[in-house]
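All protein chains of the complex are present and in place, except for one that has been dropped.
Up next is chain A:
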Amino acid sequence: MSLFQRLNQRFESWVVSRHKPQAPPVTIRRGRCYILPTRPGYVFALMLLAMLLGAMNYSNSLAFALTFLLGGMGMVAMHHTNANLLKLNVHVPRIPSVHAGDPVWVPVQFSHSTQKTRYSVLCGLKRSALSADSAVDCEADENVLSGFEIPAQPRGVYRVPRFTVATEFPLGLFQAWSWITLSSEYLVYPKPAAHTRPIPPVAGERGKRSGAQRGRDDFSHLRDYQYGDAPRTIHWKRYGHTGRLTVKTFADPMDESLWLDWASLPDLIDPEQRLSQLCRWVLDAEAGYQAYGLRLPGVELKPSRGAAHRQQCLEQLARFGTPGGTT
């Protein structure tokens, strides 16, 4: 590691020690905005030096003038770059949760109430890895969405890592940046296991699992007509529209609820594998027709259905055994 890199690291760790996680949105303040020349900036300075030497050699007044004009523009651009970032509001709305193995997309929303448009604002995990794809222009009183990706992580609850908001606009000679440390969290659900184990036929609280029986009370969903279906269950209206015979099915949630149980998988010794399997079942159960409940050591979610319920289940799986989790 070169001296420069080491100094850089020392500086970063010093800066980080000053940062306390904040609840979004965060406004970039003067004291938290850093600025350094970029590589093209150093090359520009070298070019100016060559121009200056040429001007001195030929005692050429206009060459001096151009050199000083460009030098002045470089210095002025530094202030513009810095101002391009100041008083910018950075907000991270809810981060969509993912399964382990998938990268996390962190949406970053910029806004400001000053008059000057902020051009080419970048964001990314590291200062060294800011992608031009994340560049956005932010007009006054406008919310602009950008974001960056966090590489795939194992299951768990994570705090948004400290990330960088930067800009090199207008001349690319300087990079102004700020590190944003937020208190927002996001979840990484377990990676769903392969489709090797069907959901075990565990009995509900009352009654037994009886796949062949159809409930009568609650409308559940539509399916294609099969030979033997009672004519009164046929959705005639739909037949009129589509020309296909479909039947209405009904379910009794109490009767047919599934229990996805941690304890039903004693052969999987690795807890992550168990969670992975439970995750697969949650997804499959949601795709099926029955209500399902989840039992983990210390956690029990009553059988239900729907996106909210599924998310609750997955969240429990993600939090399981973590400091932020229930256990």
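Here, a residue touches a chain if its C-beta (ideal position, glycine included) is under 8 Å from a C-beta of that chain, and two chains touch if they have at least 3 such contacts; residues count from 1.
Just so we're on the same page, contacts and distances are computed from a predicted model.
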Name of the absent chain as recorded in UniProt (options "Ferredoxin", "Transglutaminase-like protein", "Amino acid ABC transporter permease" or "NADH-quinone oxidoreductase subunit D"): "Transglutaminase-like protein"
Residue touching the undisplayed chain, where the options are A:Ala65, A:Leu222 or A:Ala263: A:Ala65
Selected residue (touches chain absent from view) among A:Leu7, A:Met56, A:Leu145 or A:Ala263: A:Met56
Identified contact with the non-displayed chain, of A:Ala83, A:Leu283 or A:Val299: A:Ala83
Residues belonging to chain A that touch the chain removed from view: 40, 43-44, 47, 50-51, 53-73, 75-77, 79-80, 83-84, 86-87, 112-116, 119-120, 132-133, 135-137, 168-172
